[in-house]
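The other protein chains are all here in position, but one chain of the complex has been omitted.
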């Protein structure tokens, strides 16, 4: 069933919220009153409820099934999180209330900070970044601020080729040049190539560990020592923290900073693309340069520092105090799991990924030999001569009731398929997924390329023309456009 | 996608709720400890969330579209109701707390009672019945108790042929014989036939008004006078109160009691078949016999009478004090609409039904000439010689994205199709529905009976074998049954 | 719209209404208010109550406070469940039908019976329906009710008995669990109704009573007001019950000042056609795929009219959904653990409360609720506790206002939500109140 846009529904003057009649006042808008209507449609509450209910039914979601998205850690979002975040005294708190009236909120931030520091083995954390990429920015800014503080203007950041696109974009957004490091045949940072790049103008290195091939960097300690030896800093991308949480403390590996995607490791909901939260843990060397605000223990309880009295902080990165709603959810998740449960999380995540890797080893083509961490990487070798591309294969998964896995990433592998089941999938769920994957692989090899090219068939829409969308962008509804009529 | 039963999922020992380890105590169960496991499956929270999310996706609901169910008043359920019912201090109140600690709850019941009495023009209301049919029972019991009180043992209850099945069942459940009254050619109670049935052993009459043909009984005052003249009482079935709320007070028509389905007229959710709530308004003559408990204004605030000091009450009908959760929702709805909005509700409901009736008059066959109240009744005359039955026609509606209308009811019309749109449908929504109905009627007349026989085709299941289900009932899952294997 | 209908005004559509009953002006009630105002007004009423969010609570007597996992409320609020109709059209309601089939299976498993229906209004109405069903099955008309049966259940049954003309016999309330019901069973007896644990908290072995009933051709009906007990206690089915009815509120459903709740109803397969209420059955669709439908509806009022087994139409669908989701989340391991936590809490509380001089514990074998005898009337004591911010139990006088002999008895329940600190607070407040 088609769902027209809200602008194609409704009726003038209709309203879905009962509001009282405003009292008559003589306007003090200074003659700046709105002259024309906004152009919003008028829908009733039933129409609105139906519209969004029907739209929701066109989505795939974790609540419906497994999300094999590598590097995205789409795990189950416990419902307790959604309940506690709405408690009165948290959900309705204004960010600029006197600190004497928000002691519980500051305690919560402080408690979460303690958990994050303890889990990573790091001495400090900046809580305010709004998402993972924002956390990266925060980390690289802290590095640059620390270098500037010692009067050391460096220009380059080393970034492995297999990095997320956010890494080079972040380095550039902090005014750095990006210098790529190649991967070796085993999917790891090429240690020799890395050493060769080192020099007095290298500000630091950004490494994802476990890396985007789903592998732990075995030379991580050597890398840390080398970058420190060259006067640079070590930024660790924490996107894959789920594989090691509670089992390995990144601080023990010699890193200087790492962002943590609360929605990846600590189960805050993805929400169709946000909001996230990206606290960044920092080493002693970087801690003084952290952005404001931060929570401190004062004489009369908790206090909030919104201006750095020492003026070493590199400044402010986000309005108010960070993504509080995500903090509450993440803390509820952490307390529910505890130190024992979080270790179990990492172990189960790694176990599940290896189970998939081992089960599909014979019918697909693992990109690297051996075991993996929390995600299994395949290349498209097994599709050779079938006429089926990685994209086709992934789209065919949709008709089997699954979201596609991550495709064509990391770039270091040809036609990559990256599968991350997460620890919240049960063995029965993995077995069903494996069976489907096997079936598709066999079908591809049996020569039924047409099936894959035509996929998906069972979705509200089949493959969409992205080129046309970009060529002449239509980014909003316009009255009288004939797009509505064509939709059926 | 198929969704296996919970018993076909899960794993022993798995649990979806974190509970602490119970302390060791020496059991005081008196040797009656459970000897065998219950046999429940073990699922994780993600599995449970997915199971019920997927099941929900196999349902039709008001939140998805129009429900043209005659006599069921499937109207929009405002979300405000769901919010207020969960407020602390209401949702978590124990029914046997000291009355001094539940003054707000008693005030709420008293306020709702006041609204119900005012809207119906009746002096008393019994709040405890758990649903409409339970309210009917309450009303007929009150009638019988009043008759017994005056030493008048009567045996018969008159019930029109067009009544809901609950009416005769209720009369029987109170020990009465049911005596049917025929309808006249205009779909109303046959006044002469009714008068002929009157006599000294008639305890009362049960009339739905507006009746199940969607028509107002024009002789209602005469009927009331006649039954009173014969020493009996007048029970009004309030199922169709939505058509007249705020516009006609049943008390002005001479009734003695009427139940009110809070989920029909006052928007509490249908919930897939309950819970409901069926308060019964009562005349002065019946009020003393109402069931306990009731709320009274005492010296120190509100009080709750759980035993009738005068011993006239016919007793208790339900545990505790009635469907409080439904009371809260209904009151929120009533206060939101107010006296003006509720009148508008009735008028819009009647307007919408007549708009459908008028729009389909030419392509379908209205059962009676003229306008209707809040529902439009058609017979199957328009399907004559098409080979399409009322059932087929209704099932074909499913593939168009609608729930079927009420079929084969009321019984007084051949192959009845009863359509009640309710006031919460917008004109655009009605127009779409009308267009679909017209299309189907034309398709039936064009000779495409096969389309209707095969319908529905787009649902998770097509037509189900109800006969087989009743012949050898399988009412529960049994381990090792092969029903699971056959499901795909 | 009026033009298409062919009338000039809405009033024309009301022309069948007798003129004297037509109202043009709104009734004498307040006009409509916005969401914000309504929330405020109802919030103000809520704030006048002293709920367990502000006061430790130890009330049971047929309604129990448990921790309901957040996923339950999240899922039952999905519009596809919340705003769906009774599943008469199975093609578009397989979701509702499948969970009701699972619910029926769970209820049968919990009670140790063969079949269960898709829910009743509540435990008390289910009790009355069970007695009427026993009358139909045995074609007899005398019901024997235990003195340990919840008074509301007994009162509802008596109400129906009065109008349908069957007899009810019931000995005096039985706070110490000593009654002998078998001696009341005779050739006229259709059933014996006994609650386990009793309303006073006593756990009883019903095997001998079941045998006595069956020997006399009567049915044994077992009532349960706290279903969590079935995670720790031998189920009625194993003791020979013929019908089991229960209040299902304790799983998944809020206290909500007494409703809506849900009645559970289970019996033996041979009696299924005499059972009241809706039933979901398994079948196939025209393509041969497994599916579910409402079945055996020839027992029901919309088909059988005055010959139906009951006049019931609506059940407690959404409450049953909350029940079944909660129980599914718990699973075997969680359900047994929850029961163990409840029993442990009650044991700990019983030890604490029995200490003050003059207080005695009447219930020796119990699950999560027990009766203590105070040295003074319990009603005023509970009021005094409430003034100290503690909801300390249900005085027997609330349920049996005319039984002077029960005046000093207090029914006290503890569940997994009661902390040691709360128990300590009750014990010391009680000591003060009794001093």
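Should a chain be cited, it is by its letter among A, B and C, assigned in written order, with residues numbered from 1 in that chain.
Note that contacts are C-beta pairs under 8 Å (C-beta built on N, C-alpha and C of every residue); 3 or more make two chains touch, one makes a residue touch a chain.
Bear in mind the structure is a predicted one, so any value in this text is a computation, not a measurement.
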| Thinking of the complex as a whole, which visible chains are touched by the chain that is not shown? | A, B, C
| note | Of A:12, A:192 or A:385, the residue touching the omitted chain is A:12
| Residue in contact with the excluded chain [from A:25, A:185 or A:299] | A:25
| message | Across the whole complex, list the residues on subunit B that are touched by the chain not included here. | response | 17-20, 49, 53, 78-80, 82-83
| said: Give me the subunit C residues in contact with the hidden chain, please. | reply: 35-36, 39, 67, 69-70, 74, 77-79, 416-417
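Please note the rule applied: only the chains that are shown with their structure count from here on.
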| field | Relative to subunit C, chain with the most remote C-alpha centre | value | A
| A-C against B-C, pair bridged by the larger set of C-beta contacts | B-C
| Rounded Å distance between subunit A and subunit C, as computed from the means of their C-alpha atoms | 46
| note | When centres are defined as mean Cα positions, the distance from subunit B to subunit C in whole Å is 21
| note | For subunit A, residue numbers touching 2 or more other chains are 18, 49, 53, 78-79
| field | Set of subunit C residues in contact with two or more other chains | value | 32-35, 37, 69, 71, 73-74, 79-80
